[in-house]
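Quick one: this structure, given as structure tokens, is what I'll be asking you about.
Left out: one protein chain. Kept in place: all the others.
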């Protein structure tokens, strides 16, 4: 499987906890979505942002779609890498893509789609309402040509 | 949104726990995959089977793909219904489809694809190795014509 | 082990999910605290209250202490009963006690201590600020003499 990430992708490491496993002896499938969240947080931090601060500033990014494909199981005490990049961005939504790997082995891939919502729960145009965030996000979107994302 | 389930779909109720919520005041997105699992278990029980017994008999159904679309948030103390049906079945894989609703409001939809594996972790032909299970599953697959599934 | 609950104790049933298990093939120890929460919710509902409504009315009951003793493991698909009663009540705190059992087998016991806090995060005197709740809670405290708790 070809890895699609490039310089705009952000990697973060997670050690598998006993709590993450199930009686099949592998990581329970819902926990990969928690790891995707860890990947998103790392992505925002790398960009010089923080999802906590965005929420405090009145911007919510609820998940509207989540997809995960499971190729090989992760096991207790494995150190896995979550690689996250911004696949798509519009004024209303963004899509993060993820790869979870252990060394050279790709364990899972997936994506999440998020809406931009204001505190009151209504959609917001992120370009208009949060222009500084927009300016930071835009160069991070994966594209064929090179670009500089984050710090 | 048209509900696609029919007589072969199995519903089960879940009361949202405080543990399921996050600081957005709604159910954390990964927990819907746990509810899908509750739906699958109910589906097997309704069929006169039990996933525990299948595992004890040497059949594993690891998830190879999970998808969830989030339409409206579930909240603490809500009673939600998970409706589960068998969308596709081959000798190597099956696909469950799910709808999560609160009263008349559809909150989320999704599916999971599972492989049939033996205890040793290799793919098994479920029709050959577990013919009784196959005979129970087959009439449960959603099809245009009526069929009788479960007890 | 002598069961200490009486008429004021409230029982609620939970079916063990695959998500609850770990690779030891039993329920992961932290999940018993989630079941305690399910027990508390059932206790409040039995009393004609709801923890959601209490929160909406401005009363929080954060946990200040949690204890669990594990006697026998719970396993996937077990149906366990959480029995909950109010062990102690002051104007500042309350203590719930729990027993988790499968049939006649006591699996775990424990308790949680909760503070009464207002929305602003400060301690409140529940008897003064929420006299109706106080009046409902008081007869539910476990005592030697008989009393009538809940509906």
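Order as written gives the chain letters A, B and C; numbering starts at 1 within each chain.
Please note the rule applied: a contact is a pair of C-beta atoms (placed from the backbone, for glycine too) under 8 Å apart; a residue touches a chain by one contact, two chains touch by 3 or more.
Predicted model, so just to flag it, every value in this text is computed and none were measured.
In the complete complex, the residue from C:63, C:89, C:106 or C:141 that touches the missing chain is C:63. Hidden from this view is one chain, which touches chain B at 18-19, 21-26, 28, 30, 76. For chain A, the list of residues touching the undisplayed chain reads 15, 17-19, 34, 37-38, 41, 50-52, 76-77. Along chain C, the points of touch with the absent chain fall at residues 23-24, 26, 29-31, 33-34, 37, 55, 60, 62-70, 73, 112.
The rule we apply is simple: only the chains that are shown with their structure count from here on.
Between the CA-based centres of chain A and chain C the separation comes to 36 Å, rounded to the whole angstrom. Inter-chain centre distance (chain B to chain C, centres taken as mean C-alpha positions): 30 Å.
Contacts with at least two other chains are made by residues 23-24, 26, 30 of chain A.
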